[in-house]
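One protein chain is absent from this view; the other protein chains keep their places.
Labels A, B and C are assigned to the chains in the order they are written; within every chain, residues are numbered from 1.
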Amino acid sequence: MVNLDKIKEYFSGKIPNNMLERGQVVLNNNLKPLKILFEQKRVPETPWNEEQIELLLKILSQMDTDKDTNASQVGEREARIASPLHLKISGGFCHGVGRSGFLTAPQPKAPGGSIMYEITNYLARDIMRNFGLPNIKAAIIAPVATGMSLALCLTALKPDGNGKDSKKKRTVLISRLDHHSILKSIDFIGLKPKIVQGKLFGDAVRIPIEDIEDSLTDNCFAIVSFTSFFPPREADNVKAISKLAEEKNLVHIIVNAYGVQSNEWMRMIRSAIDAGKVDAIIQSTDKNFLTPVGGALIASPSEENIEKISKAYPGRACASPVVNFLISMLSLGIEGYNNLIKRQQKNRKLLEDLLIKFAEKINERVLDIFNPVAVAMSLQNLTKKKLYELGGALYNLRVTGPRVYDPKQKEFGTCIENYPIPYIVMNAAIGSTKNDILTAVERLERAYSQITS
Amino acid sequence: MVNLDKIKEYFSGKIPNNMLERGQVVLNNNLKPLKILFEQKRVPETPWNEEQIELLLKILSQMDTDKDTNASQVGEREARIASPLHLKISGGFCHGVGRSGFLTAPQPKAPGGSIMYEITNYLARDIMRNFGLPNIKAAIIAPVATGMSLALCLTALKPDGNGKDSKKKRTVLISRLDHHSILKSIDFIGLKPKIVQGKLFGDAVRIPIEDIEDSLTDNCFAIVSFTSFFPPREADNVKAISKLAEEKNLVHIIVNAYGVQSNEWMRMIRSAIDAGKVDAIIQSTDKNFLTPVGGALIASPSEENIEKISKAYPGRACASPVVNFLISMLSLGIEGYNNLIKRQQKNRKLLEDLLIKFAEKINERVLDIFNPVAVAMSLQNLTKKKLYELGGALYNLRVTGPRVYDPKQKEFGTCIENYPIPYIVMNAAIGSTKNDILTAVERLERAYSQITS
Amino acid sequence: MVNLDKIKEYFSGKIPNNMLERGQVVLNNNLKPLKILFEQKRVPETPWNEEQIELLLKILSQMDTDKDTNASQVGEREARIASPLHLKISGGFCHGVGRSGFLTAPQPKAPGGSIMYEITNYLARDIMRNFGLPNIKAAIIAPVATGMSLALCLTALKPDGNGKDSKKKRTVLISRLDHHSILKSIDFIGLKPKIVQGKLFGDAVRIPIEDIEDSLTDNCFAIVSFTSFFPPREADNVKAISKLAEEKNLVHIIVNAYGVQSNEWMRMIRSAIDAGKVDAIIQSTDKNFLTPVGGALIASPSEENIEKISKAYPGRACASPVVNFLISMLSLGIEGYNNLIKRQQKNRKLLEDLLIKFAEKINERVLDIFNPVAVAMSLQNLTKKKLYELGGALYNLRVTGPRVYDPKQKEFGTCIENYPIPYIVMNAAIGSTKNDILTAVERLERAYSQITS
Partner (left out) sequence: MVNLDKIKEYFSGKIPNNMLERGQVVLNNNLKPLKILFEQKRVPETPWNEEQIELLLKILSQMDTDKDTNASQVGEREARIASPLHLKISGGFCHGVGRSGFLTAPQPKAPGGSIMYEITNYLARDIMRNFGLPNIKAAIIAPVATGMSLALCLTALKPDGNGKDSKKKRTVLISRLDHHSILKSIDFIGLKPKIVQGKLFGDAVRIPIEDIEDSLTDNCFAIVSFTSFFPPREADNVKAISKLAEEKNLVHIIVNAYGVQSNEWMRMIRSAIDAGKVDAIIQSTDKNFLTPVGGALIASPSEENIEKISKAYPGRACASPVVNFLISMLSLGIEGYNNLIKRQQKNRKLLEDLLIKFAEKINERVLDIFNPVAVAMSLQNLTKKKLYELGGALYNLRVTGPRVYDPKQKEFGTCIENYPIPYIVMNAAIGSTKNDILTAVERLERAYSQITS
């Protein structure tokens, strides 16, 4: 093959040697991160630039057989494409990922794509280990988002797939969390959810461990617990649930949707792993790692679990969610991710401070709920009609993402029956800017005064 | 907003008017296909060029709120991205597709992405109507490949999701087809497959309709039938199965994996729809429409079915498979797809002719099996060892996709017990070139002579 | 640096070895053309694909010091850029080409850019040698178009730049060719043109060698001759001029603007070189090699001349014209350029046939003028007003490039005083399609009937 070290030789005599050497030094400098990545298979300390990332993707994708101009392709699926634009959308990996329903199985037609997926899964493990879960053994980037990933985990880990005993064991215990995808994912795979209701503790909604324990029946084979969600729901006591799971030998899956950004939530998971049984932890790649929607990072303290999960997927899948995660890791690096987390913490603090001030002005209060990302403020002084108007006004002012809740109109979202007061929730999530926070509260004030004047 | 018709006005006096008018004419000429697409929502007659496709994607993706520089983004999921490279991989649609587990539900944060998906699904219906299935009512591009799409369809259409009666109705009748993804997809959603064995008819393996009928039990709620597969398995008698499904009120799903390229397979499906009950037809986007791996086109004679299927998906999904299908449709057009099909037919003919000639030389024969894509040739004169060597030799000669089968060593793939003779299968699939066919047979001859000399 | 041959080692054990080997084979296959290019420095036989071209540009541009993330850049010019988009527009070569007014001098800050220019100039020589001028010794891609390149050549080759004798020798003999750029280029460098008038030979306008000889004065130091132009002007007798130049020791420059596409014009130049004195031959990169406007290929039988020309350029220059030519050579290859030329010849024939037929219908005739690219047809039956209208009608019908000439209204363009009849010229130039020719004549007929009915 082309030996890049020989460029000097090829042009010696035509270009001065010291210049050629300098060129080689710069080229090597730019290619060195690739070498380190191949050797260490870890998230780089410092960010790569776009050129470097594109070069990596190009080199690997040029190993796949659909790029082989000397091949005779007589299969029915050869990753033929109709337009060069398809190369962009897939990062060059037209064969997707997976083989015969085994996500991480190397695909003989796609050696480059297989290497790409292999590296990516190492980076997935590494980023989790670096940011709170050193007790993780393996991880995989699922080519589907959080909801479908939960289905994947539950199906993969249910007791002896088609055995007789397992017919009864079709119930999954869930600490109430009002998100449609969760319930749909359980329904999707033909299981039955058993939901444990939330209870009020001051402003916060929690699901007491005793209630969970009491809800257990013989049909339950798994329990799903949660960290990140929006107020008034607080994170589950995953450590206690983990102990319970161990004691009762339940499959225990933690949905840590956007929890990687918070070292507090991560610490909870870490001790849950240490204290009992955690089978898989699912996190969204877009909400935690700033990729486009479509993938999830599934981590586990058990390599065997990850293998089972990988084997449960029926067929092949789109490579894009995997490529997107890889791009995020390389373009951020440990350093970049650290910076994002620090900024998130500052923004979260700022959001709370601003809302406390505003709440005072309008005789409301910031609710006392533990949440490292979101802040909730009461809206007791607004009528049903005004609450509705406030939502509309914020939409028109281009504030995206706030939730105005009137529990009397709609219970779903509160995770409890009869939450006492209306409220608004705002997030200072990873990737948000100071300007987002400042203008959001400013516009909230404006919207509030519009509807109340 | 910028009124492109006004460009003339802005530069009048500075650039001669007739030139500005000419520029406007050319610009309009290039933008007209976009207008027609928006109005007609059909696959264009003639191909678009890359620039036009990119412009469409850019305009639509610029409508999504993550592109709103004046927004205050305080949600936990705002389609923030770590790198501009993510825009490429997602076609600009960072919000993915779907909302709360309803794939086609418009996503308020992604008006552009929602329009994109809406258009794409219209094109999916249109291409199916144009190429054999005028009796289709709706279609959707599933953001998952064929295997997972089968799971999606079965789950969506199973009788009253969580009802009591449905507990028993958990069996799916399958005419034997040896593909792991099919079986995994049924397992994935907690259903039980009941497989009807293949029988020999001359060289061909078929599953007789009587056997299917006899296999029916009360627990069966669905039957899955198949068109495209590789020899010796022939397509199912989907028309007869369709009648049976109607009679017994079964859910009937046709897996038409790479069947759109053949008007013969499509004609079979068309009459199946007309004659009885077909609930959904699943086809791979990569194998039929030359996209990267990752999506499936699900079509149905019932709009309601497509809606149910859309609603069964748990959560949101990656937009890339959808964007890829859109790109294929626009870059090919009806004309381009027609050309691909014509070339496929020629290549299929060529492949058969070449294999007949070669078979004669080596005292073998082309098997008598109906298949518009693949051709199989007997390899009765080779020993077990030589058969194994032949596969290796072809691999080394860079022939991708051929299948050398020795039924005595491995039954899976023959779809029958004890298929009498070893054979090789080659495909002249859509997108293959004449050169693929010529060199593949040439290399086969070379490989054969290598191992036998 | 990253050793691409070691990829196998890095992933051994994780990905099966035979797959890794296969990936390496495909990768090597795709990188091999780069190696061959580096070694042979010739236009490739077969076209490269886009991915390969981009990879070459990326590797080379990553050698330039502006890409060195470890450098301390304290110059006033370090090829810093405001936007990543600049990388695209320059092909990554932000340092441009040239150093202190020596175009081909290696630029210490741009080893990669220097190699790129070096290779490109070899390809320039090679394409000329392959397509008609084996007697060329050196060539250079000037970063300016034909007009400015003529200025560059004349300035570089004028007798002892600032010597006393040269003060008188400031006149350039030109066989009349009505193109503004030619005259402006001579004016630009402070020289004086002496124009030898065209004479009528049948339909054709030629400049007799005797007239050229007679026009020679002591002040003339150079003569500029021409091949490609539009009828009625025919190519100069460059062989005779070449002999004259040798005899009188004149600098002789041939402007072969778009003549590479014609083996007839090239044959004339070849024998001119062999028979006498040709100092430089200038050809447009866009008109011959399908690049965007902006560069010229200057070739010479003398290496020394090319060096002088390279040294005459004041300062550095934009790399884009150079990169564009490189892209053309790699994306076409010898094979692709041959195909383009064959198609041009067919189209030229078709154009003539169609115009002969049409001319008959309207009682006009195709003019008897030698030109391998253009065809002229008389328009004797049209009045001044109708001639004017015809031009407008063609413009409105989107025929670009035809020239309707009424010598009574405008002499410039005919290259002669009092050309007897009006006419229209159309080109079947390299890169034009059969459809261009067919529709152009069709629309001409339509336009003609519009204005005459």
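Assume a residue touches a chain if its C-beta (ideal position, glycine included) is under 8 Å from a C-beta of that chain, and two chains touch if they have at least 3 such contacts.
Source: prediction; values computed, not measured.
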Candidate in contact with the missing chain, chosen from B:Lys67, B:Lys311 or B:Lys386: B:Lys67
Residue in contact with the excluded chain [from C:Phe11, C:Phe38, C:Phe289 or C:Tyr405]: C:Phe289
Hidden partner chain, residues of chain B it touches: 1-7, 10-11, 14-16, 19-20, 22-32, 34-35, 38-39, 49-51, 54-55, 58-59, 62-65, 67-71, 84, 87, 106, 108, 111-112, 114-115, 118
Residues belonging to chain C that touch the chain removed from view: 50, 53-54, 65, 68, 70-86, 88-91, 93-97, 100-101, 109, 143-148, 150-151, 155, 158, 161-162, 170, 179-182, 184-185, 187-192, 228, 230, 258, 284, 286-287, 289-295, 312-321, 323-324, 327-328, 331-332, 336, 351, 373-374, 397-402, 426-432, 435-437, 439-440, 442-443
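Note that only the chains that are shown with their structure count from here on.
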Inter-chain centre distance, chain B versus chain C - centres from mean C-alpha coordinates, in Å: 47
Centre distance in Å when chain A and chain C are each reduced to the mean of their C-alpha atoms: 55
Residues within chain A bordering two or more other chains: 50, 54, 65, 68, 70-71, 84
